[in-house]
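Showing just some of the chains, left in place.
A, B, C and D are the chain letters, set down in written order, and residue numbers restart from 1 in every chain.
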Amino acid sequence: ADKAPKDFKGATLVVATWGFTAANVRELSKNFEKTYNCKVVVDETSGNSDRLNKIMAQRKNPEIDVALMTDIFAAIGNKQGVFEKINPKVVTNLKHLYKFAKNGEGYGPCYSVVRYGIIYDAGMVKVPPKSYKDLFSGKYNGQLSLPDMASTAGPYLLVTLAQKAGGSATNVEPGFKLLKANKDHVKQWYLTSSEVQTAFSTGEISVAVFMDMNMPTLKKSGLNVKWVDPKEGDFSAAATINVVKDCKNPELAQLFVNYFLSDAVQNQVADRLNEAPTNKNAKMSAEKQEYLAYGQKAMNSLKKFDWNFINANKAAWIERFQKEVAVQK
Amino acid sequence: MMTLTKQNKQLLLLALPTVLALTAFFVVPMAYILVDTLKADGTKYFQKFFTDAMYRGILKTTVLVSLQVTAISLLLGYPTAYFMARTRSRMKNILLIVIIFPFLVSAVVRSYGWMVILGGRGLLNQLLMATGLIQQPLTILNTSTAVIIGLVHLLIPYMILSITGVIQNIDPNVERAAYSLNANPLQTFFRVTLPLSAPGIISGCILVFTMSMTSYVTPKLLGGSKFRMMSTMVFQEVNINFNWGFASAISYILLFTILIILLFATYATAGANQRVGGGKRV
Amino acid sequence: MASLELQGLTKKYGDFTAVDHIDLAVRDGEMVALLGGSGCGKTTILNMIAGFIDQYEGSVLVDGKDMKHIPAYKRKMGVFFQNYALFPHMNTFDNVAFGLKMQKLAKSLIQEKVRRILQLVKLTGMEKRFPRELSGGQQQRVALARALVTEPALLLLDEPLSNLDAKLRVEMQIEIKRIHRELGLTTIIVTHDQEEAVSLADRVIVMNAGRIMQAGKPKEVFDRPANLFVGDFMGFSNFIAGQVRRVAGARVSVACSDRELVLDEADGTGLAAGDSVTLAIRPENILPAEKGAENALTGTVRNVTYKGTVTRLEIGDVFAETVFANIHESEDYEIGDAITVAFPSQKLLLYKKEEKRSE
Amino acid sequence: MSDKRVGWFSTTIATLVFIFLLAPLAVIVLASFSPTPLVVFPPRGFSLQWYMNIFSSSTNFLSGFGNSVEVAVIATAIDVILGVTAALSVSRHPFKGKELLVSFFTSPMYVPSIAFAFVLLQIFSQIGSVPGLVKILLGHLVIIMPYIVRNTLSVLSGFNWTLENAAASLGASPLETFAKVTLPLIKPGVIAGAMLAFLYSFDEAVLSSLLSSPTFVTLPIRIMNYMEFSFDPTLAAISTVLILMSLLLMILLEKLTGLDMFLK
């Protein structure tokens, strides 16, 4: 850390991220460019899967050096061997991360985290739900929006419900039973967040299992939405930062990961990305703390899932879900 | 049918660049990946598809919805095209632009417009309830009805534009001749105008049907998660399950379904297309 | 079955008046021939009668009823279109059968009727051919068969025989005439063939620039054109300027370029010696004659054109104007020969000067 | 919109169809002026903030727009040539296998974009570094071809080929005949096809998103990206601007050329 930073004159580091975060990532990278005298190009390939597919297809000629990606997708990439392990000697900031944010096998760590919880429209709902189980109490029939099994949070919800109903992380049968029994009460099984937002605004739904980061938009629209931390605990979707295997700038990529986990960058994550930073030293404004996870306690309460188990079973779950729950109309 | 004459062969040379381009950039890649898929997975995924009632059901839904979309687009599009071709209204150009307006709005945004209109408390329901036509809001969104409405909206311009040009080329004297022979406007339409516009109809139907078969955004957004078409499944396998083999298999099943249906349609309409044309004066 | 009346019928295209206040009454069962130069408005008139043009002035009455708001398909008029307008997607049989099918006739009857009319227009065996597989004349006959087969009360034929050879043409004329007579169809036929007009029609209308110039019995129009324009159009190619010498009832003598011609059966009313007049005579009425016969004058052959049954001579040195004579004799004339021709006194027409001849 | 020539039935249906076509667009235009990020109907107020958003550098819509126009123009221009020649080659004489050839020319339509996009992605990845523009362009060249071929074919079906003979007899070479006689007469179909093709390419997101490169992103991708997270009326504003632009362009074209380019 004392050494003067190496000069990467002429190098162009390609960082792939979500389209809607591109501008902010570009902004966050400015100092990195200055420090290492290189150029950072942000590749905005909309969704996680597009990014992952691209990287998998480009195994022989990777175009991307660093990829930001939701944990569960990154797990697929790790398994497929398209990502490099993180070099702890370079990425020294790893040590500042909450434990859950570090990858057990040494792959890309989480740089931010969002929570799923229950959001409801207080204008429409008199008695708010307190737990996931409450959702099926009958009070919210026809007003519910839940993640589709094919969405990121779908399997999380399944596992959570299964655990509550007598199953476990590896026995999801009770969860499916619950979903199946209540299939007609769910108004919307959503795949993207904008579907939920629109449904809230048109009054189609009033209760949803949704991400915390969506609160500001809903609020700004004049909807009186409220956040509930369900009794079962929140489950999270964390964003990871990964180095692409055989990429053109491996050294610079590792440096970028380290940079992204630094206090300086992490301090800006909440404001710029509207997500909770995973660096223990990171600060967060009070306004953000209202709905973003902050502090050791909140971080500890986040539910963990076995991504590899989920990934191995996801296709089958989706198929079953489509046959038994979201049955073709 | 004739065998190829020399002129004919020379004419066919004209198509050479097109043939080469399509072969190089479409056929070869597609075939390459098909072979790859077959090599890697054999017919496993094809078998999976056809032995599972859900997938067969999705194929059936896709075909049925596409047929409905095509039929509605034709029934609504033909009179509109007729109007466009025959009116001397000063608005003609404006109307033409209106037809292509929807294309300027991304399919997603357009679907949003429909959500606002068709939603449970959407404009349509508000209107119907205000006028007392219904007591309970209709459920339209997230049903096949919404998908059909959205697809017709998306694809009807193809129908209208395909037919308008052909109707414009019909010699007005030919319709007059039918009138003089006592055919009323309906008979004239069905026996003269309609058969003479067959090329446009066929072309429009092929465009609408195939685009509907391969559509993705509209069914996804207006059909919700309980409505799936073939493209939905392809997307799911590519983007969620990362199962490229199954995605390819579904794509090729869709491709061959379309080809078979078109082959059948071509055979059924062969006469209509061929008879038209030639021998007329300016 | 149907009488037709046109009252002040007028059609304008912008500033241009294509049809100009046409008044015409066609009796039930009458056949009227419409004659006139190219572009004089014949097709336009038929289109208005048939109901294909809806913006016009004046009125079309059928059996006394104004047709203004009767759509074309309710008018039950048979129309032969100048450009045929065959249905390109139907073969010969279907083209011809179309009108019959519209009348919902029995299939066997339709077949019989089509068979008969196709035989009549000599197209038996062509039933399965599409229009594009037929020659020009064959297409024309399909269109004719299509217009005739429904036996409409009012038949509008726009140059139905223009693409047929002489022999076929005469045969078709005979058939049209026969059908017209047998069924008493009221018919308007546009033709550019004067012989066709006079041999088919009960009445001939000669038009110019949207107006009727003369309407009358064929013989009347053909032999006694009402004015110089009609005369010219009807083939009186010789127009000789002269001055009246003497008027004695129907017998008038006229001085033309220092020679004198005598007319019989001329209308002498209002004529006085000294009046400027124009005489007109058809080339085929000028006959080779002996010197000294009535109205026999001698000139020089300037040009000889073989025209089949006649030989056309251009004769100079008779009047200031060159004289055209169609001579029947098979005798050979040569340029420069002296020739004496007679201008039969009953064949000469006389027009007062002020009338204009050109269009 | 009434016209005696057309009859009440077509007029009525046409009117309904135009209302149907415009309805969701009207919603979108209204939404673009919403003061709140989530649109409620009827809107509560009026704001132009979303229009400002279009031009902000963070959304990058402007560069996306430029790239989209570039791809769509080039792809359409090339395909008009390829598509019209292909349609011409099979139209004039009937021959065995004609339908097969037509199906071949239109076959890209029969494949879901995602499948074809994926195939191309894999192929391009094996070739190595190909610029984003080229990748998207090649993809679009293929997928918009059917629209031009189809529309050209349908106008050609009513074409009076004697006119080409007439031109040839007057000494016009095949090229001149095409330029001066055939093309002007089939223009409505060609323009219709080109318009559909252009707009398809301009609006294409699926294939583009997989083939785009870090430095070459088209407008639909930007829109899709934007939408992934925020569903505020910025997109409605963009749509409104595009609608307005095309309207102005058309009116300008009509004033300039003095004739309606599509409907003779």
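Convention: contacts are C-beta pairs under 8 Å (C-beta built on N, C-alpha and C of every residue); 3 or more make two chains touch, one makes a residue touch a chain.
Here the structure is a predicted model, which is why all the values come from computation and not from measurement.
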Number of copies per protein chain type, counted over the whole file: A x1, B x1, C x2, D x1
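Throughout what follows, only the chains that are shown with their structure count from here on.
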Subunit A and subunit D, separation of their C-alpha mean positions in angstrom: 36
Whole-Å separation of chain centres (CA-atom averages), subunit C against subunit D: 57
For subunit D, residues contacting two or more additional chains: 39, 41, 118, 122, 224, 227, 231
Sites on subunit C at which at least two other chains make contact: none
In contact (per the touch rule at the top): chain pairs: A-B, A-D, B-C, B-D
Residues of subunit A that touch subunit D when the two form their complex: 14, 16, 18-24, 41-47, 50, 53-54, 57-61, 63-64, 192-194, 197-198, 200-202, 217-218, 220-223
Touching residues (chain side subunit B, partner subunit A) in the complex: 54, 57-58, 61, 112, 115-116, 119-122, 141-144, 220-221, 224-228, 236, 238-243
Contact footprint of subunit A on subunit D as seen in their complex: 36-41, 44, 57-60, 118, 121-122, 125-129, 209-210, 212-215, 217, 221-222, 224-232
